[in-house]
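Quick notes on the structure that follows.
Missing here is one protein chain; the remaining ones are kept as they sit in the complex.
Our next item is chain A:
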Amino acid sequence: MNASQFDGSAAFYGGGFMAPSANPTPEQSFFPSKNRDIQTLLPLTVKQISNAIAGENGKSEFSIDGVDVTTVKIVGIVQENVGRITEVTFTLDDGTGRVECNRWCQDQTDTAEMEGISNGMYVRVHGRLKSFQGKKFVQVFSIRAVDDFNEIASHFIECMYVHFYSSLPKPQVGVGVTAQPHMTIPPNQLPGQYSLDGQWSTEEKVLQVLSLPSYLSCVQGAHINDIARQLKISVHDVMYAVKNLEGESKVYSTIDDSHFKSTANG
């Protein structure tokens, strides 16, 4: 690799900011225990960060709304900006609270980016949420001055949207849940679809029944009459939902047209 060229994946790797694409093998050897599925960029308020709890399954340090948090996006005002030779530290105040940030300046690109930043300026920060001796801070990968101030309202609206989406009941399908994106795709385009009031759709309910261990483990799966009885809905509704799920390759018929099984874990 030519060292004089700026290499995005090398500059940002370790933060999950960019997926390493060119040469994944050596990158994995650096962080063998990190799970790349959870490295989504989450828009958050400082208040949410201060309320973050310890990660649930050891994959990340923090969890917010049941979502593992590593890389975060915050928009706020820079305060107490202190530049040193290899590191810049500052406090970011987004109006909901203040969080300490630090930015390592290893090469010209980093230094140039930090030189444009001063106290009182609105910035958008991308970085990794970390803690040291119980104190949370953000290790900044990218900092940009906000020049269109609609971005402030837009950021906080995005925070609310992502919180709303993450707080919906999660389908217990077993696969693919943590890998779903949290910001770019409107929920009505996701295969596991919820109605906006947070209720399960019939398809989700049927899928939940089919995900019960007793049905996953047996060869023939579940009879549609059994599903209808458990969900207290009509056989016709179950049939309709099952056809939709079959179309999405989430279930398949087994011994006859009345028995179905989930494609997850099976």
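We adopt the following convention: a contact is a pair of C-beta atoms (placed from the backbone, for glycine too) under 8 Å apart; a residue touches a chain by one contact, two chains touch by 3 or more; residues count from 1.
The criterion applied here is as follows: contacts and distances are computed from a predicted model.
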item	value
Among "Ribosomal RNA processing 4, SUPPRESSOR OF PAS2 2", "Glycosyl phosphatidyl inositol protein transamidase complex subunit", "Replication protein A 14 kDa subunit B-like" or "26S proteasome complex subunit SEM1", UniProt-listed name of the chain not shown	"Replication protein A 14 kDa subunit B-like"
Residue of A:73, A:126, A:163 or A:223 touching the missing chain in the full complex	A:163
Options A:53, A:112 or A:153, residue touching the unrepresented chain	A:153
Touch list for chain A against the chain that is not drawn	45-50, 77, 95-100, 120, 122, 135-136, 148-150, 153-154, 156-157, 159-160, 163-164
